[in-house]
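Working notes for the structure below.
Note that one protein chain is taken out, while the other chains of the complex remain in position.
A, B and C are the chain letters, set down in written order, and residue numbers restart from 1 in every chain.
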Amino acid sequence: MTTQPSAILRLHCPDRKGIVAAVSGFISEHGGNILHFDQHVDAEQNILFLRAEWSLETFDIGRDGIEDAFRPIVERFEMDHAIRYSDHVPRVAIFVSKYTHCLIDLLARHQSGDLPCEIPMVISNHEDVRELVESFRIPFHHIPVTRETKEAREREEIRLMNKAGIDLVVMARYMQILSPLMIDAFPMRIINVHHSFLPAFPGGKPYHQAFARGVKLIGATSHYATENLDQGPIIDQDTIPVSHEDSIPDLIRHGKDLEKRVLARAVYWHLQRRILVYNNKTVVFR
Amino acid sequence: MTTQPSAILRLHCPDRKGIVAAVSGFISEHGGNILHFDQHVDAEQNILFLRAEWSLETFDIGRDGIEDAFRPIVERFEMDHAIRYSDHVPRVAIFVSKYTHCLIDLLARHQSGDLPCEIPMVISNHEDVRELVESFRIPFHHIPVTRETKEAREREEIRLMNKAGIDLVVMARYMQILSPLMIDAFPMRIINVHHSFLPAFPGGKPYHQAFARGVKLIGATSHYATENLDQGPIIDQDTIPVSHEDSIPDLIRHGKDLEKRVLARAVYWHLQRRILVYNNKTVVFR
Amino acid sequence: MTTQPSAILRLHCPDRKGIVAAVSGFISEHGGNILHFDQHVDAEQNILFLRAEWSLETFDIGRDGIEDAFRPIVERFEMDHAIRYSDHVPRVAIFVSKYTHCLIDLLARHQSGDLPCEIPMVISNHEDVRELVESFRIPFHHIPVTRETKEAREREEIRLMNKAGIDLVVMARYMQILSPLMIDAFPMRIINVHHSFLPAFPGGKPYHQAFARGVKLIGATSHYATENLDQGPIIDQDTIPVSHEDSIPDLIRHGKDLEKRVLARAVYWHLQRRILVYNNKTVVFR
Partner (left out) sequence: MTTQPSAILRLHCPDRKGIVAAVSGFISEHGGNILHFDQHVDAEQNILFLRAEWSLETFDIGRDGIEDAFRPIVERFEMDHAIRYSDHVPRVAIFVSKYTHCLIDLLARHQSGDLPCEIPMVISNHEDVRELVESFRIPFHHIPVTRETKEAREREEIRLMNKAGIDLVVMARYMQILSPLMIDAFPMRIINVHHSFLPAFPGGKPYHQAFARGVKLIGATSHYATENLDQGPIIDQDTIPVSHEDSIPDLIRHGKDLEKRVLARAVYWHLQRRILVYNNKTVVFR
């Protein structure tokens, strides 16, 4: 909720003594005021994860110089790191097919100022949602996909998104399986929502699977898309109780609420640069 | 919470007109006052499930005669039915290994009057919990099991339970896989708890599996034991959120709370004769 | 999920023997097939609540005759009752001020077929949401309110709604306190959402109150509006955990999700005629 620009540093590295002191010392020595400082050690893997956010108002290094100034620390501790700035508003492309609940939910949150991003485009393999999207004054692209045209279409989508400077791709119940082409173009920058509590019920028709098994709760999962379908790093999950009274249409209806929530939360955390990924798992600093 | 004895009828049958009227008419014509009346139609399978509970205070048929009097309705609608009486206090045997959280939780609920049953025995393959069990004034049986002795030991357990008139067997984190011998001796009368949200993470070490996958919630499932491990009819499930900060011991510790809850609820509902089973799924009238 | 028209009967009356049999017998004798049958006895007040839904397909009384035919049972048991038909699609008016999250959520659910009603109008004391509402092809009425004009404006609104045959009024974060005039015009037919777990934090700025108290969860409550502000019969409530990290804007943002959910559920249950009201409390048959 800060209004002055801040720097956001995320990193992971082998855990050693002195990392927290080195990072906070760097910020402090250059006049930065720390707004958030989160750290996590995975004791099993001996990896340290760190996220620091500090105000640039009184920081005595300009943005051009921060990477260079920080490099010695990166090298000393063998860090894998990224620095972003809070006033860089991420640009998000939303993909959707026929179910619109996640799409409308995201657009409504965006409109009321609850999603700190720009949404320069919505892409769909169906024409149906054009009017809805355009009523939110967001450009709509209809890109139909068939088995034969899939690769060409994905190349077109990637070109479109690169041209628009897209930072994050959100699959808001987009019913096409992405090829490695797309995955590789936006590594750990494609968020998908699956309508089950993974790893249960991967693949198609999870609510039908859940009904058949007679489970007493249903769930939804948001995760980064990887080449392995429904197996990427999980960002958020949630469940709600169901009973014998719930038919498959009831499960689908209840599930939409879950899907909206876990997808919106994942997108929000990504936009706030709160997520680190390592070994197919996420660290989400909240 | 009625204190006068009541009759509890559970049934399922092909759905047809007139079932509710026939059942409630039977109760009414004989002077019974309906306390609970629940009905559910599985539209897909066209099966009706019904549970009725009525006070026997003014009922004009004695217990000896109820089955006979009700038989014509059973035959007319091809019902699969059971009649129980609220003043028959079910007798429960609890099996436990080394983890005691579910056991103590059940014994404490029982002691404070929240589990309407008698517990004539706790059986364990370890001697460790004898003192604990006996401090609740409940007989303890130590029946160690090895691969070689398993069948003989199960025969012994079944004999012991039959002799004591056991109605329900509760596996409170009992770490032995039951053989068909035991399953067949207590069909749909063995409640087990599995420490994951099934069907995810069946089998051994589900918290380790959950940690490895990086899920953001963990769960527990209570179900009737069948010959297929972790695949019986689910009675209750619950989850809680976890984060990257939770180590495997943390997951185990949080999970215990879930296991206690879903097991205690399942046992409670079973004791209240609220559960019907059909096609490997449960109907739980709450 | 039935597609043929059905009748829905709701009633409450002093609990006596024979009510369930009389009602189900009435349905059965006239050839009706019971789809749902729910009953609840408030043992403390000795009141029976009942909801029955049956298919009219083979029912041998026409709609014109059902009330008359059922009257003897009503009189015999001193019932307070209502009969509705599933093919009467309720007509809903939504009131909104500046917060649009509940409004969009309801319109989106309606558009995707998840709210079984017609929405012939949205009324707001602000012009701001006109475009949004009209993009969903729903008529919008801007009716500004000042202290002086309040009564006249409410008369205008009531006239407008009566003319349009409105069955249910939904206050989707409408920031005006309703006068008894409006309450009386739609008794137990105005659903409001309050952004706290009532009875905690009634009145204005509940998230600020919650923050000041340092609570560890926030909530939302949907209820029927009565003359006593925030004290009407509660229909649904939900909470989510919060922590010291959540600022007031965070609470407001998280709370929106709760408000959407509890309001949409209350509206859905009302539309499905699942709610009975008695003594300022609700019975919700789910």
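A few notes on this one:
The criterion applied here is as follows: a contact is a pair of C-beta atoms (placed from the backbone, for glycine too) under 8 Å apart; a residue touches a chain by one contact, two chains touch by 3 or more.
What you see is a predicted model; the values in this text were computed from it and never measured.
Here one chain is not drawn; of A:33, A:135, A:179 or A:247, the residue touching it is A:33. The missing chain lies against chain B, touching residues 1, 99-101, 104-105, 108-109, 111-112, 114, 131-132, 135, 245, 247, 249-250, 253, 256-257, 261, 286. In the full complex, chain A touches the hidden chain at residues 1, 16-22, 24-25, 27-29, 31-39, 41, 43, 58. Interface with the hidden chain, as seen from chain C, comprises residues 40, 42-44, 49, 197-201, 213-217, 219, 221, 233-239, 241, 243-245, 247, 280-284, 286.
Simple rule for what comes next: only the chains that are shown with their structure count from here on.
Chain centres here are means of the Cα atoms, and by that rule the chain farthest away from chain B is A.
Centre-to-centre, using mean CA coordinates, chain A is 36 Å away from chain C. With centres taken as mean Cα positions, chain B sits 42 Å from chain A.
Multi-chain contact residues, meaning those touching two or more other chains, occur in chain A at positions 245, 247, 286.
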